[in-house]
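With one protein chain held back, the other chains of the complex are shown just where they sit.
Moving on, here comes chain A:
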Amino acid sequence: MASEAVAVKIQEGVAVDAVVPAASETSAQRKILLKSVEGEEFLVDELFARGSKMISNMIDDGFTEGAIPLPNVTAPVLSKVVEYWKHHVGKSETDKDAREFDRAFVKDASSSVLFDIIMAANYLDCKPLLDLACQAVADAIRDMNVEQVRGFFGITNDFTPEEEAAVLEENREWSNALTVTGNGQKESNEGGNIVLP
């Protein structure tokens, strides 16, 4: 079937998926135009765009003309979100490719990327992506000690020494990692055997 390229108002740096034939496709494969904060436009299958509850509601409310502006999302982040939708929307929860995508997605994401993804997924109301990114953050900090978590999140300790001691005291009783050998001598911790503060 011959397909015609659609004349789309493309700006520099727009995502590759914008350049697709659309004229011969049925209404079920309608495209939605999304505009990032920089003004870059992304042409996305309506099916995928509905991966965002916010966008889905706007479409249902009759927002059909022009581009949907997303002033809270930058182009690089929107590009990643669209990638996520393409691998997940319409697929089953146990889809192997989707899970493989998630694994790679999380593995390569820096903490600043994760931050941006979380803010975008929250704004766009895309719960599965929000869960994925939040789980990645939780996994990153799970084995960190208190100082490391403070550094990761940029949090300053504002406890007074007395307050801090009181909180630590509550943990002391049961959080003693076992580092004693059979004959009672203390050993240094094996790698991975984290001693709690």
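We take it that a residue touches a chain if its C-beta (ideal position, glycine included) is under 8 Å from a C-beta of that chain, and two chains touch if they have at least 3 such contacts; residues count from 1.
Methods note: contacts and distances are computed from a predicted model.
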Protein name, per the UniProt record, of whichever chain is missing from view ("NADH-ubiquinone oxidoreductase chain 2", "CIB1 protein", "F-box domain-containing protein" or "AP complex subunit sigma"): "F-box domain-containing protein"
Options A:Gln29, A:Asn57, A:Asn72 or A:Ser111, residue touching the unrepresented chain: A:Ser111
From A:Leu33, A:Ala67, A:Val89 or A:Leu168, residue that would touch the chain that is not displayed: A:Leu168
Footprint left on chain A by the chain that the document does not show: 110-112, 114-115, 118-119, 122, 130-131, 134-135, 137-139, 141-143, 145-146, 149-159, 163-164, 167-168, 170-171, 173-182, 187, 190, 192-194, 196-197
